[in-house]
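As you look at this complex, bear in mind that one protein chain is not there, while each of the others sits in place.
Every chain is named by a letter (A, B, C and D) in the order it is written, and numbering of its residues begins at 1.
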Amino acid sequence: MSRRRHNRSAEKTLGTSPGTLTYVGVEIEHATKIKRIDYNATDYHIDAPTKLIACQLPVPETPYVHWIDVDGIHEPQVVAALGKQFHLHPLLLEDVLNTEQKPKIDLYDDTVVFVTLKMLHHSRERQEIEIEHVSLVLGKNYLISFQEERSKDIFDPVIERIKLSSGKTRRNGADYLLYALMDVIVDHYFLITERIGEKMDELEDEIVQERATQQTLGILYKLKRELAFIRRTVHPLRDVIATLLREESELIQHNTLPYLHDLADHVNQIIETLESYRELTSGLMDVYYSIVSNRMNSVMKTLTIFSAIFMPLTFIVGVYGMNFENMPELKTRNGYFVVWGVMVVVTIGMITYFRRRRWM
Amino acid sequence: MSRRRHNRSAEKTLGTSPGTLTYVGVEIEHATKIKRIDYNATDYHIDAPTKLIACQLPVPETPYVHWIDVDGIHEPQVVAALGKQFHLHPLLLEDVLNTEQKPKIDLYDDTVVFVTLKMLHHSRERQEIEIEHVSLVLGKNYLISFQEERSKDIFDPVIERIKLSSGKTRRNGADYLLYALMDVIVDHYFLITERIGEKMDELEDEIVQERATQQTLGILYKLKRELAFIRRTVHPLRDVIATLLREESELIQHNTLPYLHDLADHVNQIIETLESYRELTSGLMDVYYSIVSNRMNSVMKTLTIFSAIFMPLTFIVGVYGMNFENMPELKTRNGYFVVWGVMVVVTIGMITYFRRRRWM
Amino acid sequence: MSRRRHNRSAEKTLGTSPGTLTYVGVEIEHATKIKRIDYNATDYHIDAPTKLIACQLPVPETPYVHWIDVDGIHEPQVVAALGKQFHLHPLLLEDVLNTEQKPKIDLYDDTVVFVTLKMLHHSRERQEIEIEHVSLVLGKNYLISFQEERSKDIFDPVIERIKLSSGKTRRNGADYLLYALMDVIVDHYFLITERIGEKMDELEDEIVQERATQQTLGILYKLKRELAFIRRTVHPLRDVIATLLREESELIQHNTLPYLHDLADHVNQIIETLESYRELTSGLMDVYYSIVSNRMNSVMKTLTIFSAIFMPLTFIVGVYGMNFENMPELKTRNGYFVVWGVMVVVTIGMITYFRRRRWM
Amino acid sequence: MSRRRHNRSAEKTLGTSPGTLTYVGVEIEHATKIKRIDYNATDYHIDAPTKLIACQLPVPETPYVHWIDVDGIHEPQVVAALGKQFHLHPLLLEDVLNTEQKPKIDLYDDTVVFVTLKMLHHSRERQEIEIEHVSLVLGKNYLISFQEERSKDIFDPVIERIKLSSGKTRRNGADYLLYALMDVIVDHYFLITERIGEKMDELEDEIVQERATQQTLGILYKLKRELAFIRRTVHPLRDVIATLLREESELIQHNTLPYLHDLADHVNQIIETLESYRELTSGLMDVYYSIVSNRMNSVMKTLTIFSAIFMPLTFIVGVYGMNFENMPELKTRNGYFVVWGVMVVVTIGMITYFRRRRWM
Partner (left out) sequence: MSRRRHNRSAEKTLGTSPGTLTYVGVEIEHATKIKRIDYNATDYHIDAPTKLIACQLPVPETPYVHWIDVDGIHEPQVVAALGKQFHLHPLLLEDVLNTEQKPKIDLYDDTVVFVTLKMLHHSRERQEIEIEHVSLVLGKNYLISFQEERSKDIFDPVIERIKLSSGKTRRNGADYLLYALMDVIVDHYFLITERIGEKMDELEDEIVQERATQQTLGILYKLKRELAFIRRTVHPLRDVIATLLREESELIQHNTLPYLHDLADHVNQIIETLESYRELTSGLMDVYYSIVSNRMNSVMKTLTIFSAIFMPLTFIVGVYGMNFENMPELKTRNGYFVVWGVMVVVTIGMITYFRRRRWM
């Protein structure tokens, strides 16, 4: 969640005509990696075409599901070329490139379903959440997936499943593939929320066991930011899936619906977990504040007890430090010891008083 | 509400194909216990089949309601076998096993109603709320109930009722049984909320009577967590029952509807009670804080009164402790006694001042 | 609002079959009092039948409205007998007896409208709000009212109106009677909110005029509890009346609708008043806190001023209380008076400083 | 907003039959003033009838719009007489008299539209908002307006417009007149909100420039009360106008609709302004609290600095005030000056320390 990352995007695009393709994310040097996977229940081909021409629009009658997995969206011309081949709307392509775009779904005339969402990793080195802008374009019998280039392709597990078995993924159409890819991403959200849950538990222990410092609060604040950020990322997904379920696009087959329902369910569960974490953070703040003010109270009591005991004593010894010529007590034989006696009595009195008020 | 319990679930299932059956709850050693109860208004059989084969799908024309009560969901193969016999959807079975699944309802093609919810016990030994994942599958004339294995079967009272009388439960169909089982669970929620209500009363007494310590706040925080947790558990039940009432599934007979309405009513009452408790907790926090700051105020006043009385006195005696050769007062006959008089006057003045400001 | 009153209800009913009649309220010794009032525009009879048999279901063609007013619901057998005579649903009877039941409306097949709500009195002796569980059953040309037994029958004013004039109540049907009884109860809510309003005004005066003590806050908290409680009692009434208006039951005649609209209006007005009181309480909390922290500030300033004035002075006199043999100042003629001068200057300086910082 | 004003209303009406006409507002001595204005595009008559008989129901075919402006609702018999002449529902008349009635709209059988709302003035003498209960009854070609008697008739500007020009008001029907009267009232709300806005600005300046005292907070609290009160008065108007627009009563002509839309717009703008003010007040509270705690901090720092500097010094001089016979330092030649040196070093050290911690 590098804070300043998004600063340039608005200025970059200001004043350009809508639909102009500009990449606004982090700059990357390599060429875009493209994989083409054609599969059906009985067969599959995986291809890493170096030339875009290999990604030609498949003939509608092909008995395969065609998946074009584009890893890297920093070359607008690549995206533009694909857009041309598959007759995609310019606004769709703009959203593919706009890494600031929040998750959403767009239906283009019942021939294309466009879903964009965010992949979240927890980067162990940088101790922060990494965001990856992912776009999925579902057509008649093809699916194009776009992702920002990162160290590894997040869709590898799905490719593996296609390779290994002729299971559910292979037997179903491109709509099931859409679901499977979204499911991979949502599963990662669970990982993120669990990591946050663990951190919450640590913080809770620290705070409730009164080991919290000012730093703890800083971490709590950072956690709250992360929670808010994830919520903003996950929340729109609910509408995305609801739209998929409601719109009854011809591209989504009937037997994929239970899976989408299940996915909606997962998303709801994540949102709820986030919500409960958010409540917990404010509960923890309350506990923290109460501990701080209790400590203050205890500090003040200590100070008051010391003052209340030693101020009278210091006064008493001050009295007999005066240099008046006529101070009868000074000349008595036991004056000094009587004063000590008085001081002991005063001290015991004070201590008794504070004990009664339960300050000691 | 063991906090760390859910940590492994996401990692366990990450990357597996959707619909793969994995049990994510606490590990258990025993074999699953299964009971089979067949009953109608005039007759009943109870059977504890050791072999799953005994749970065969009843012929639709049987004049019995068939209830298969599965106690323990730690053996995926058992659940899978039952799923196969009753032609249940793989996602349904996944939800039966997923102890992290929040309460929900799924309708599969008007032939199966699937309800999953949470049983809550208050464990006296561990002083926390124990959760049990319960799933209910309602078919044409059968009902399958799944529960996590705990010390006792939560549905025993219903079995008893079936045994004892040929009352309402016996005279009605599987849909009434579904209601009866849900009712047992909701009744336990009342117990939980009442226990929390008692705790709230105790805390309230402690706080309002100013006996609260830092620990009280810890308990209040724990209570808030519990309240939030129960709310998350009970809240979705409202939608579950609303769906049952709204969907007009053929599996739910007309004369069961008033009972479901009544159940919805109970759930609403629980939710409202929880809501009112939540409000109370924040009210109590306010009272607590005000008491803490009043105490602080009283400590500070004590300190200030002591300082304001003894500082001037100590200064006065300090003056006459100076060793100047030429200090006329020191040589006067009554100087010492005059100083004492001045000090008494100062003290009385100070006390009067603080009395007027109502600090004493 | 005796807090612990509701504790036994859940345990009493746990495990019993739904629809079992159990009275869960305060225990009462007397026999149930029943009145039977038959009236129409021209005539009326009032009867206090000792035997239930007298309450027989009136023949539908009777030209009277039949009102059976049951004062006391602690004898389940009485309620059960009435239920049998009027063919009431067991769940309806359960709700009549369940004093914990929140206000609601149930329509049974367009032959019976069942409304349950709460009567609120302010008990002057016990200085708390007394709740009475009231149920109204509206049938074709009869109405049965159930109330908990208290010192006086809350429906007496309506009985008086029936006796005194052949006015609106007498000219209209049982549906208007239903409205009239609900109206009596809602009118009492106004009394309660006004009493709370007066208390709010007192508290506000106390707090704004800075006469508030820790106790004031306790009262504010109690008031907040009461507000929350009344809100929970009144709020569902909105839905009850909305349902009466919307459902277009044949039992509700067209010309009763404006009266129900008026009642809905009153309920809304009460809810709004309660809402505004709730806002006020949190506003008062803010004012109270600010007063407390201002007081603290003023205490601290006093302490600081005393310390800052007397500490330097005490130090100065301490210097000349040292016993060094070689302290030239001690031997000067005017040393003592110079020191006094220095001390006066220091004191004036300090006072000037604190005046400038506006602490004095 | 005289707080105790509404106290008598509930008791006055308790137990009376619904629809009984009782005036619950402030008591007034004069007779009700009634004006009758008949107008159309070409002509107008204004009449101040002393006898109610002059307000007879106009014949439907009259080519005039008839406006009866009743100034004063303290004589129930006057309102009752008008009600009889125009065949108004008793509940409508009850609402006309009930000055506690919140704004609402009632449609009686498409022959009468009844709107009641509140006029708000800011009274300069009493420095508070004065409320006036206004009711508008729209019939086929007449409009009756009721207002509480105050120093001036709030509808005078509309009467002036009718007199002066044969403009929009004269050319349109009674429905446009209804709009025009409501518009006058809503325009006054703008005045009120602007006055509150100015007060907010003053308070903000006071608080942000740290000139705020405890009194400022009292004013802020009073403002919050006023805001809540105005919101409660204006908010229901939204529904009133929405109902007028939605219900498509035959009494509202098509070309009046844009004007009503515009009015709805104004009401929304006022509600939004109030909402933003409410947010501001809590923002100001935050700033105020932070200033108070900063001041406290600064007071405490001052105290601590004084203590930390003078306590060690006082201790040092105390050491050499001891009277031991064998204290070698006392006899050294420069002992006194060395002690002074040590004390200067200690003081500088302390000051440096507090500078570093940025307390000075």
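Here is the rule we go by: contacts are C-beta pairs under 8 Å (C-beta built on N, C-alpha and C of every residue); 3 or more make two chains touch, one makes a residue touch a chain.
Treat the numbers as computed from the prediction; the structure is a model and nothing was measured.
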Filtering A:84, A:295 or A:355 for touch with the omitted chain leaves A:295
Given D:85, D:304 or D:347, the residue that touches the chain left out of view is D:304
Missing-chain contact, candidates A:89, A:150, A:199 or A:261, resolves to A:89
Contacts from subunit D to the absent chain lie at residues 157, 161, 167-169, 179-180, 183-184, 187-188, 190-191, 193-194, 197-198, 201, 208, 210, 258-259, 261-262, 265, 268-269, 272, 276, 279-280, 283-284, 286-287, 290-291, 293-294, 296-297, 300-301, 303-304, 307-308, 311-312, 314-315, 318-319, 321-327, 359
Per the touch rule stated above, subunit A touches the missing chain via residues 3-4, 6-7, 9-11, 13-15, 17-19, 89, 91, 94, 100-102, 104, 106, 108, 214, 217-218, 221, 224-225, 228-229, 232, 285, 288-289, 292-293, 295-296, 299-300, 302-303, 306-307, 310-311, 313-314, 317-318, 320-323, 327, 329-336, 339
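In the analysis below, only the chains that are shown with their structure count from here on.
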For subunit A and subunit D, the contact-path distance works out to 3
Shared touching partners of subunit A and subunit C are B
Cα rotation angle, subunit B onto subunit D, in degrees to the nearest 5, is 145
Comparing which residue numbers subunit C and subunit D contribute to their contact, where sharing over half means same and under half means different, the two sides are different
Subunit A and subunit B have mean C-alpha positions lying a whole-number Å distance apart equal to 26
Residues of subunit A that touch at least two other chains are 321
All chain pairs satisfying the touch rule are A-B, B-C, C-D
